[in-house]
Structure formats: structure tokens, C-alpha cells
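A protein chain is absent from this complex, but the other protein chains hold their places.
So, chain A:
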Amino acid sequence: MLSQVDALLLARAQFGFTVAFHIIFPAFSIGLASYLAVLEALWLATGRQVFLDLFKYWIKIFAVAFAMGVVSGLVMSYQFGTNWSVFSDRTGPVLGPLMAYEVLSAFFLEAGFLGVMLFGMHKVGPRLHFLATLMVALGTFFSAFWILSVNSWMHTPQGHGVNEAGQFVPLDWWAIVFNPSFPYRLVHMVLAAYLTTALVVGAVGAWHLLRDRTRAVTPDNEGARTMFSMAMWMAAVVAPLQILAGDAHGLNTLEHQPAKVMAMEGHFRSHPDGAPLVLFGWPDEAAGTVRYAIEVPKLSSLILKHSLDAPLAGLDTVPRENWPPVPVVFWSFRVMVGLGFAILGLGMLSLWARVRGRLHDWALLHRFAVLMGPAGFVAVLAGWITTEVGRQPFTVYGLLRTAESASPLSAPAVASSLLAFVVIYFAVFSMGVIYILRLASRPPHRGEPGVEPGLPIRTAGITPAPSVHPDRVLHPAE
């Protein structure tokens, strides 16, 4: 019995770990693919060298991030079967086809055109190459569409029946795909991906602008200035939209998964005449209270119900065995929201800098932007933890418990595979992050080279570089 419990906990740890690692890369590559498409479109439309330079600068980073996303995603597609076989058997008829659509419409599109996007500029010409970039960007969006539909159905299942084998079977595909939480989740996640990428691009631009200040002669830093400006526009425009989208998503959650919102808010008790907003505190599940709470009276009712005195039910109305782990949900939610407002602050500050004409030489703003570089990733992970831990103790909300979803595996099997994943992921993906940082630590320059497998050989002097590089023949450097 004990070992069953251990195996379940280990399987959850394994899924949580592999998905947390995986989600970082798509969150970045969804945004970066769109950014690359925008850069290439601007280059084609204006013919300005800086857009092509930035395209080639970021595509090298995209290639590394994308490879890590592919291999960590491959793991996910098998985790359902290896570790959650009962879940797979039960939900396969409903969720399997959605995932099959993700593979058919998204993964093949990305993979099919990625080669042309990375290596094919001078093989197919600029216009077809732009089409390939668009297809890759479209693929990342399709992928988000389908996998978030799957994920949303697990939170707000509808459009299904149950057959004699206990499987969920589809009755209405439209209702399944466009289940109640899906539109909110999709908008919230895609905006998060754009913000995450904008913060990374902004931090890299700011880093190079800061470094240039320390030099005697200011080098030609048009690339750094352009990327910083574009990123700050994104932050200023998307951050407010994201806060609105998050609010709408929260109201939707209140409607369909009230226990999750109770945990996010730290509302153990019901409040018949206006619930306070708990800013901080330490949720104590055993005592059923938030210790050391700092509260704003009635604000929670105002946010969630748009009325100061609206009654809000608490976890005391939910059977104890259906509670999500309150402290995790409570704190991860605060991390996400806190970072969301910090991102809004950066966006607003950049607008102020623009008005004053100091966007490119205000060191304080640049330092803030560098600091906020990883904020998108942390916010995405925190939001992910909030919503998925908030779904517990169910895999299919209200219908299939997590404890009943796992594979009949012994604890040692799951423990050893978990250990292997942890060791190898940290080793491999930290190297990948180092390579990305190394690429980003060089400033973009005129005549930026693209992704070139052969580059190291040429720089070693076997072939004189400019004579064989067609892109440079078309667009001479300097």
C-alpha cells in the first residue's frame, strides 16, 4: 500500500518535472517564432539591413531552444502512457484525437519547414523562405491551440459520455474542443509566450546598450537599439492586455473550479458579506486559516464578483478530500501576479522613457529590463503550477482522481526513471541555456551570419568565408 502511494507521488513528481522543463521552451519558441516572422516581414517590406541582421541573430538562439523543445516534448508524448496508463485508457477516445491533430497540424508543419527556415535562405530565395518562417510560427500556434484544448478539457470536461469499460467517449466534438475554460487559457498562454519572449529580447538589447556605455567610442548598435525598442513596445502593449485576460480567466475558474480560486485566495472560511483580499500570509491547511495574513477588506469580492458585499464561499463548503494543496496554489499565484505587475511597470516605464526621448540611454531602465529577462519564464511556471496543482486531486476535474489515473508500476521503476530524467535534463538543458546565453552575449552586428553548420570549419580557415557565403554576396557587409 505504502509503495503504491510512493509510486503515485513519484509519478506526479516525474510528470511535473518533465512538463515544467518542457513548457519553458515552447513558451519561448512560440513568441520567438512570431518575432522572427515579424523581423523577416519588416526586412522584406523595408529592405533595411538591421531587420535581417536581427533575424539571423535570433534564429541561432531559436534553433537551440527549438531542439530542446522538440526532445523534451517527445518525452511528454510518451509520459501519458508510461506513467498514467489508466488515465490514457479512460481519456484516450476524447483526448487522443486532439493530440493527434496537434501532431498532424502543428509538429509536422514546424518540423517540415524548420530545415528550410534554418538552412535554406539561399536555396529557396527570400519569399519562399519567409513562407517557411510563417509556417513554423503558425505551427507553434497550432500546437498551443490543440494542447491547451486537451489541457482545458481536463479542467472543464464536457461533450462526453462514459462507456461500459469506463472510458470517456466523445459525443460532441465542438463542445469538447471549445470547452468552457479553453478560450481563456489559450489567450492567457499565448500572451504569456509573447511577453516571455519580449522580456528576453528586451533584456538582451538592454544588456548590449549598457555594455556600450562603458566603451570609449560608442559602436554601431542599431541592432541592440531596435530589438530593445520592439521588445518594450510589446511589454507596454501586451502586459495590460495580459492582466485583463488573466482576470477573465480567473472569473471563468471561479465559475467552473471554485475550489481552485478558494485556494488561490486563501479563503478557508466562507464570507457571507464581502470577502477580504489576502495579500500575503501563510496558509495553514490543518488549522484551516491563513496565518500572519495581511488583508484588504472586501477587495476579493470586488474583484471576483464586482460588488463589495457579495458573498464568497470558502473551502469549508468543499469536502476535505477534494481540496487542492492550498499553500502551493496560494503562493505560486502570488508569484505570477506579482511578476505580471512588475512587467506592466517595465512597459509603462519604457513609455515614459520614450516620451522623454531617453529610451536608448537611460541606464536605470536598461538595468530593470535585464533584471526582468527571466521574469516571463518564472511567471509562466508559477501560473502553470497554480492552475495544475489547483486541479488536484483530479486529473479530469471532478470525474477522475489522480490516485486512480496512474500506471501499475512499482516505486523503484518510477524512482529510477525520475532520477535519470532529473540528472540528464539538468545536465543537457543547462548546457543549452549556457549556449543560448553565450550567443546572446555577443552583440548583433552588420552582416550577421545565420545558422551555419559549416561555420566553425570555415572560421578555421579551410575555406575563405566571404567567398562562399551567398547571403553576404547578396547583402555585402559594411
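Basically, contacts are C-beta pairs under 8 Å (C-beta built on N, C-alpha and C of every residue); 3 or more make two chains touch, one makes a residue touch a chain; residues count from 1.
Methods note: contacts and distances are computed from a predicted model.
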Exercise. Between "SusD family protein", "Carbohydrate ABC transporter permease", "Cytochrome d ubiquinol oxidase subunit II" or "Acyl-CoA/acyl-ACP dehydrogenase", which matches the UniProt record of the unshown chain?
Worked result: "Cytochrome d ubiquinol oxidase subunit II"
Exercise. Considering the whole complex, which of A:G47, A:G115, A:P297 or A:P311 touches the chain not shown?
Worked result: A:G115
Exercise. With respect to the chain omitted from the figure, which of A:S29, A:S72 or A:S152 is a touching residue?
Worked result: A:S72
Problem set entry | Touching residue (missing chain; options A:L277, A:L304 or A:L409) | A:L409
Problem set entry | Options A:L39, A:V64 or A:V290, residue touching the unrepresented chain | A:V64
Exercise. When the complex is taken as a whole, what residues of chain A touch the one chain not shown?
Worked result: 63-64, 67-68, 70-75, 77-78, 80-82, 85-86, 88-97, 99-105, 107-116, 118-120, 122-124, 163, 165, 167, 169-171, 173, 407-410, 412-413, 417, 420-421, 424-425, 428, 431-432, 435, 438-439, 452-458, 462-463, 468-470
